[in-house]
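Only one structure is covered here, and it is reproduced in the block below.
Note that this is a trimmed complex: some chains were dropped, and none of the rest were shifted.
The letters A and B name the chains in turn, as written, and every chain counts its residues from 1.
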Amino acid sequence: MNGGAQPCRLVDQNGFTVATRGRGFSEITRDVAELVAASGVQTGIAQVFTAHTSCSLLICENADPSVRGDLERWMARVVPDGDPMFRHDAEGPDDMPAHIRSILGGVSLAVPVGGGRLRLGTWQGIYLWEHRTHPHQRQVTVTVLGC
Amino acid sequence: MNGGAQPCRLVDQNGFTVATRGRGFSEITRDVAELVAASGVQTGIAQVFTAHTSCSLLICENADPSVRGDLERWMARVVPDGDPMFRHDAEGPDDMPAHIRSILGGVSLAVPVGGGRLRLGTWQGIYLWEHRTHPHQRQVTVTVLGC
């Protein structure tokens, strides 16, 4: 797998910042793909992580924007802003819902790398989902492991 | 850990196709376990990924089939087919629900490898969950990293 005496670049870690405009989706597929290409790793995984508790990462259909609209509406029904059940509301009605949405979606995902590229399906895109209503700066770390 | 001068097989990537019969669960534990065994990796992780946006991967109780039945019924209540809230319905009433179910379940998971085997718990099985009502061919990629 390592091609005999060729050097094996085991791990490369890098990152970028996503400036969100409040609740909604930012596609980061290209940002992650560029870090994979720069790593020189041909076969392995790209682990993507965001160091926050009120946004999440996901892999979503990338062709029809109405998919993300429907997803937002569904989430707003299941985890409503300002729900009187929530006691943690110091930062506003979207505070606790943002934490729950972040946990449901997750802040960590991995994508296989093959032939030096992300092996995503045709209709898959990687997105950062901002769950707060106000804009935020979100840090994303990409760790590429492999040879 | 690497056993001195022994060669370290860093990464092995392979895959298989799951032919689903429409909405429901296909156990893939054995398929993943065989790729782990073939990789020669003794200690590390197996990262499992499916390159689609309308099915998902999960680790579920593997003894009582009624668990999967209950899971399907619960999901159908929380994300109902044909919900008038959804605008993305070009492929039918299960189109948008399949995307939401895929995101809730996730398309990427990792299992530790130890002693050359998947270190799953006694009651854990790895499943692909088809969310479309019609049968599909689903690609699964397994990347084994370790020594």
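Assorted remarks:
In the analysis below, a contact is a pair of C-beta atoms (placed from the backbone, for glycine too) under 8 Å apart; a residue touches a chain by one contact, two chains touch by 3 or more.
Nothing here was measured: the structure is a model prediction, and the numbers come from that model.
Total copies of the shared sequence across the full complex, per this structure file: 3, with 2 shown.
Here is the rule we use: only the chains that are shown with their structure count from here on.
Centres computed as Cα averages put chain A at a distance of 19 Å from chain B.
Those residues of chain B whose C-beta lies close enough to touch chain A in the complex are 9-13, 47, 49-53, 78-79, 83, 85-88, 90, 96, 99-100, 103-104, 106-108, 110, 139, 141, 143, 145. Listing the residues of chain A that touch chain B in their complex gives 1-2, 8, 10, 43-45, 58-61, 64, 66-67, 69-71, 73-74, 77-78, 104-106, 109-114, 119-124, 145-147.
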